[in-house]
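The other protein chains are all here in position, but one chain of the complex has been omitted.
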Amino acid sequence: MAHLMPKRRLENIGLSITGLCVALVALVVVTLIFMVAQQGLTTFFVDGVNPIEFLFGQNWIPEQERYGALPMIVGSFSVTLLSTLFALPIAIGSAIFVVEVAPGFGRRVFQPFIELLVGIPSVVYGVLGLYVINSLIKAIFGEAAPTGAGILSGSIVLAIMILPTITTLSMDALRAVPNQYREGSYALGCTRWQTTWHVVLKSALPSLMTAVILGMTRAFGETLAVQMVIGGVERSMPTGLLDPASTLTAALTAGLSNATSGSVYYHALWSLGLILLVMSLVFIMIIHLIGRKGAKANG
Amino acid sequence: MTDITTSRTTSGRPLLFTRDVTVTYDLAHEALHKTSLSFEAGQVTALIGPSGCGKSTFLRCLNLMNREIPKCSVGGEIHYHGHDINTPKENLFELRKSIGMVFQQPTPFRKSIRENILFAPKKHGRVRTKAEEDELVETSLRQAALWDEVKDKLRQSAHALSGGQQQRLCIARTLAMKPDVVLFDEPCSALDPISTFAIEETIRDIASTGICEIIVTHNMEQATRVSDRTAFFYVGDMVETGPTQQIFSDPHDQRLIDYLTGRFG
Partner (left out) sequence: MASELSRTDLLDAHVRRIDRQDKIATGVLTAIVGLVMLLVVAIIAYILVRGAGRALTPGFLTNPYNDDVVAGIVYQLWDSFYLLIVTLVISVPISLGAAIFLVEYAPDNWVTAAAKTAIETLSSLPSIVVGMFGSLFFVVTLGWKISILAGACALTMFNIPILVRTIQQALEDVPRSQRDAALAMGLTRWETTINVLLPAAMPAIVTGIVLSAGRVFGEAAALIFTAGSAPARLNFANPFNFMSPTCPFNIFRPACSLAVYIWRLTSEPTAGSTEIVWGTATVLLVCVLLFNLLARLLGKLLSRRLTAE
């Protein structure tokens, strides 16, 4: 009490401490990007793998030094798109219901409920997919799906996982639509459905798109749940939704424990990581573009 | 630490005056244009005008609170105790010790009544012993006419008080810093008539101890009740200023006349 630090110095200390925290985080992110890029590009610049063959090669057989990442790229994109396709109507539908039809129920019952899904760890989804969904698929499709593992079961698991993400963000988006819009529409004699369809969804569109992209980001980067159910076949292109396949994340998880550091295989795995990194940056950019467009549209 | 006696000896010049103060938000929108006003110790000045006229913006210049708003720049000179405080070098922590501010909404902290009063003096090293603390709490609360109501529940949360009591607590908290200028930003707009009356009385009492007070109000009757001088703002300009009596009985500017007769506002 006797001696107090001058206020200006105290403020500078506060600024420095908190600034350091931010700088630390930023530094780690920059290091990560740098390291992934450096290791991932070694494949092409030092090990001499042709980048075109890497991106479009249809076989990933490390023992034969064949590094074609297309099977995983196709796998990643298919599970992402399919799972979004499954989850989207359900997510938007429930968001409309709990915001437009039954707001009280939405806040008190539905939201805590759907948030339970967020909490479930991805390995638990993996277990569920591996032992339940794969068996179901096997039972339904019989001969066509000998193990049940494949893009379809991966997409179903992912759809459940991204459902809460898209739903809660869509709910926020719909709630953000000013009530005057709705009242204006009702005053013109429109039904609730007309109001929702023509007025609410239209003005919430940019935020809804952001919700979808964030769901896709999660699906694209989801690792263990997919790896456990998709079958893990990188050697060749998937030929159907029921064949065992692989994704970028699954191939990384499976491969990283076997690869000796410094080998071409090891670097090739980092190149897969680089693709994942670039894709997440692309997703962020899309979200920013949507945000900027939305801001412009709203003046 | 500056106290009231030194402020009075700043011979000839007012305690606080501004010269050509201009405020722009977002680097383009000018909210206040070249305003020059002066304020004396022991005097209450009311700033009146329709909403959006720049009176609150002007008030927030005087304790440099506009610095807390991003992309807000203040031009011109603000002289306090004989030197210009509108410079980057000015130590705003020191400055705000002697220029207090009371806001539109009562803003008690989530602490006890006692801690609300002592929080800032402690952080500025103004009180050292328990006896000093007790004395400061009592005198400040008495000055704000709140002592009798709360003396038995000083350890209770300030949020349990009524709106008017909360606002008087905020005044007491400001006075505990022993300021020589107190700024009021529409202090009664969230209060009922009885609380408003109590606050107005407090404002007059504080002025009689030699503190310079500046009050922003949208209530013209309030201005006539509490202030010695009045300044009328209109769309970013300080249009007319003078003794309150004269402003209300013998206005010159047509805009002020229109405002007083209720043509707008």
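When the chains are written out, they are named A and B in that same order, and each has its own residue count from 1.
As a convention for this text, contacts are C-beta pairs under 8 Å (C-beta built on N, C-alpha and C of every residue); 3 or more make two chains touch, one makes a residue touch a chain.
Everything numeric here is computed off the predicted structure, so don't read it as measured data.
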{"item": "Touch partners, limited to displayed chains, of the chain removed from view", "value": "A, B"}
{"item": "Residue in contact with the excluded chain [from A:7, A:66 or A:175]", "value": "A:7"}
{"item": "From A:46, A:281 or A:295, residue that would touch the chain that is not displayed", "value": "A:281"}
{"item": "Option touching the unshown chain, where A:41, A:70, A:90 or A:237 are the choices", "value": "A:90"}
{"item": "Interface with the undisplayed chain - residues on chain B", "value": "63, 65, 68, 70-71, 92-97, 100-101, 103-105, 107, 109-110, 112, 119-120, 123-124, 157, 159, 170, 173-174, 177"}
{"item": "Chain A, residues in touch with the chain not shown (by the definition above)", "value": "7, 10-11, 13-15, 17-26, 28-33, 35-36, 39, 89-90, 93-94, 96-98, 101, 110, 112-117, 119-124, 126-128, 130-132, 160, 163, 167, 191-194, 196-197, 217, 220-224, 228, 249, 252-254, 256-257, 261, 269-270, 273, 276-277, 280-281, 283-284"}
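Note that in this section only the chains that are shown with their structure count from here on.
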{"item": "Rounded Å distance between chain A and chain B, as computed from the means of their C-alpha atoms", "value": "53"}
{"item": "Residue numbers on chain A that touch chain B, as the complex places them", "value": "1-2, 4, 7-8, 11"}
{"item": "Complex contacts: residues of chain B adjacent to chain A", "value": "91, 93-94, 122-125, 128"}
